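All protein chains but one are shown in place.
Which chain is which? They are A, B and C, in the order written, and residues in each are numbered from 1.
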Amino acid sequence: MPLTKIALEEHFLDPRAAADVLADPDKLQRLSDGGGVMPEYYRPILGLLGDFDDQRLSTMDKFGIECAVLSLTAPGIQLVEGTADAIAMARDANDLLAEQVRKHPDRYRGFASVALQDPAAAAEELRRCVGELGFVGAMVNGYTATGDGGDAYLDDERFTGFWEAVADLGVPVYLHPRPAPPTDRHAIAGHPQLVGATWGFGVETATHTLRLIFSGLFDRFPGVQLVLGHLGEGLPAQLWRTQYCYDLNPFDKRIEKTLPEYFADNIHVTTSGNFSDQALITALLTVGGDRVLFSVDYPYADTELATTWLDRAPISESDRRKIAGGNARRLFGL
Amino acid sequence: MPLTKIALEEHFLDPRAAADVLADPDKLQRLSDGGGVMPEYYRPILGLLGDFDDQRLSTMDKFGIECAVLSLTAPGIQLVEGTADAIAMARDANDLLAEQVRKHPDRYRGFASVALQDPAAAAEELRRCVGELGFVGAMVNGYTATGDGGDAYLDDERFTGFWEAVADLGVPVYLHPRPAPPTDRHAIAGHPQLVGATWGFGVETATHTLRLIFSGLFDRFPGVQLVLGHLGEGLPAQLWRTQYCYDLNPFDKRIEKTLPEYFADNIHVTTSGNFSDQALITALLTVGGDRVLFSVDYPYADTELATTWLDRAPISESDRRKIAGGNARRLFGL
Amino acid sequence: MPLTKIALEEHFLDPRAAADVLADPDKLQRLSDGGGVMPEYYRPILGLLGDFDDQRLSTMDKFGIECAVLSLTAPGIQLVEGTADAIAMARDANDLLAEQVRKHPDRYRGFASVALQDPAAAAEELRRCVGELGFVGAMVNGYTATGDGGDAYLDDERFTGFWEAVADLGVPVYLHPRPAPPTDRHAIAGHPQLVGATWGFGVETATHTLRLIFSGLFDRFPGVQLVLGHLGEGLPAQLWRTQYCYDLNPFDKRIEKTLPEYFADNIHVTTSGNFSDQALITALLTVGGDRVLFSVDYPYADTELATTWLDRAPISESDRRKIAGGNARRLFGL
Partner (left out) sequence: MPLTKIALEEHFLDPRAAADVLADPDKLQRLSDGGGVMPEYYRPILGLLGDFDDQRLSTMDKFGIECAVLSLTAPGIQLVEGTADAIAMARDANDLLAEQVRKHPDRYRGFASVALQDPAAAAEELRRCVGELGFVGAMVNGYTATGDGGDAYLDDERFTGFWEAVADLGVPVYLHPRPAPPTDRHAIAGHPQLVGATWGFGVETATHTLRLIFSGLFDRFPGVQLVLGHLGEGLPAQLWRTQYCYDLNPFDKRIEKTLPEYFADNIHVTTSGNFSDQALITALLTVGGDRVLFSVDYPYADTELATTWLDRAPISESDRRKIAGGNARRLFGL
């Protein structure tokens, strides 16, 4: 019998927001463009994002997912320009999610949305979500609007207090993709298929992760755990080369350990949307079986494919059990 | 006894140009910045780039490299704004290289520099280099200035005639990294260590390769062979995910085959600057041992490290022989 | 569309011999015991072994096997005690096989059975099979009875003339398993499940292969090609340790190269009966993609499993094509 599984990068949207988009072709087009997907792909996705009771649970049942950690779908709060709006939206999303978790305490857990537009508010909301709502971590969708038309990555000094809260609470931060800004798409110009999950998401999120490492974040907060989707967003296969070239040209070196060591101490990767034997083997040989965790990326990726793939992947039963759920139980205290 | 090797991504510079940079700290700084390296790293490199007879050959002798295919170092001709200048510079570089190949016919071969600022001139120069100078292919350093302040990637329609020449001559094109333009560095801003070989080069060149594939280039020219350095610039580990997401959101689909098939039919990867067992295994499991070729990236990477690594890498003797030189002999007719 | 395939370890039996066994429960029991299988497993197998036109071809059609190289099923001629009988039986089996190949020239090829009881006769019969019948090699089922109650492995001096014929004809020898003799089953005593393909076959055949290597056979006949089934009978994963310990205790060393080199020069492995991703990866990293070839081990193993496994195995398209058929076309001149 296949192993039951815990899934970590599983998304939701307020069903009213989903209905709102579905009712307005322009909004649907805009949102699709923003995420690097096609409207005809996104339409059924929106329905599934807003559902908690019906198809979501029956899909989990059918394919043996005992528990899903839910998160507001990307780009979540990150691109909201107004700080007060962002704070309110995060709080609303978290409350809505908490209600669902309360309804299905054995099946759902939550990742907090945080309005990093106001880092102190984000820290406070994370404390509320973990302390009061029982959430198991935070989900951040890449760089965040700073309210002045700009944006900031998580290595920005303004986020020190947020990271202090993360370290203090001992919960992981899941760094989820967001597309590069429209002003910054030189290499993918004219190729809309490269904007999102097909390619651009990985590049953007892997780069963000390297910013965090090279900023010395994990030396200042050695216990902080970052979670990356998609088997590491392409980073695992590049660790050696990046370390080698960095050693040759260390510029403003601020870090104490090597990339493979940070991956052993501070980074986990999930299988969300990347059901590739070769990528899994690469992850096992660079990140290690203790730090690879199952995920689907529901409803963007296919649950049947995700689960049957892991059941048959060319790995040891020991690692399969850890990836299916053992590592998640340990990391999130499930 | 270790296998002798053929190396393919080995760079030179006109010794006068190298001396010119070394004599001018501002120029050195500017060029270092442009390539994502530090001046103190670049200074000794410049001396080695301009040398053909002394340290280059003795290094090759010492570490068993029987033959090196030389190419003008990046960014080569690609960023020259004036078209006439670009054409002249390419021709000069090729003539200088041809002279060195004539002097050391058993040890050196040449990749042509081409002024893609004028695609027809580039095609013509490639024909001259292959037909008259005996060169074995072309080296292109990413996107090329178009003379109007803009630039173009190799999937641009203007390059159809160039690709016709490539297909006609039956020689490979080595797609070498170039940094993203300074206006397009949102995700790496504030992190100079991410500009060049440490990270940005791979992202830029992998993206360029996907443009070529998704443009249908290899369907129009099914015999064309592209060579990527650095064990494939991070692409091999991402093939499955990119294909999966592309199938979900194919946008303006113009291609006939799958990414793994294009890698089996049209793409080779070299080991330049990426002496990683794990990346090599990933390449063997996604690209295959027939399409992995040894290279150093001299003088940017270390020849001793490159050669001793391959001699001990955890692969079969059959693949080791092909990677060391067998594949190069077949691909380049050496 | 999946790749069509060429299969190499595909067995037959004279339909009259098969019918004879099926009609006599004692014979069936004896033969089952001898091969380490259960009568209820062997009964349908016998029917399939004797069929050339019906289920064999439709199974090949259904799962995309364009060509099968057929061989008399184990133990074939090897355990026949009477030399004259052995010679006659080999000849009869070869003539029967040649007739089938003539009937289906696009679908079948043949491996010769050889009565090594008389090495000169075996060499002569191999010459006849290759020269007159168009066979593409020989199949030998382990050690051979010597007519005096003893037996001999293929490194025995008596077989020098046979290897000369092999080298002269330039055809591979497929070394197929035979169980250890009943007098030599100390470690498997009381465990009938360990006699045959489950375990004992691999041990016996791998040991036989090491005898050939350590005897210096491949130094005396550097062009000879040996083919092993079952992804190398467990040898590939042990090459390093065997070489290391041999270097520490070389005893009567008679060889010039290392085990990985002999595997690169003289040995091929097929996938017969071993449809394991991990074993395939091990083979790719030790034997190399040029020397791994598809096989089913029909009718003992399942054709659907064999073919769908290879179609989805986590390897490059380049290696998949070579394993599916490219290597066989080259090795056997198909």
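Rule of thumb we're sticking to: a residue touches a chain if its C-beta (ideal position, glycine included) is under 8 Å from a C-beta of that chain, and two chains touch if they have at least 3 such contacts.
Keep in mind that this is a model prediction, so the values were computed, not measured.
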Where the missing chain makes contact, among the chains that are shown: A, B, C
Hidden partner chain, touching residue among C:Leu116, C:Leu285, C:Ile315 or C:Ala328: C:Leu285
Residue in contact with the excluded chain [from A:Asp33, A:Glu66, A:Asp92 or A:Asp290]: A:Asp290
Contact with the hidden chain (one of C:Thr4, C:Gln238 or C:Thr258): C:Gln238
Touching residues (missing chain, whole complex) on chain B: 276-278, 281, 314
Chain A residues that touch the omitted chain in the full complex: 258, 260-261, 263-264, 281, 284-291, 314-319, 321-322
Chain C, residues in touch with the chain not shown (by the definition above): 36-38, 41, 143, 153, 180-181, 183-188, 190-194, 196-199, 202-204, 207-208, 210-211, 214-215, 230-231, 234, 236-242, 244-246, 248-253, 273-276, 278-279, 281-282, 285-286, 300-301
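Simple rule for what comes next: only the chains that are shown with their structure count from here on.
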Chains most often in contact, by C-beta pairs: A-B
Gap in Å, rounded to a whole number, between the CA centres of chain C and chain B: 45
Distance between the centres, which are taken as Cα means, of chain C and chain A, whole angstrom: 51
Residues within chain A bordering two or more other chains: 276, 278, 281
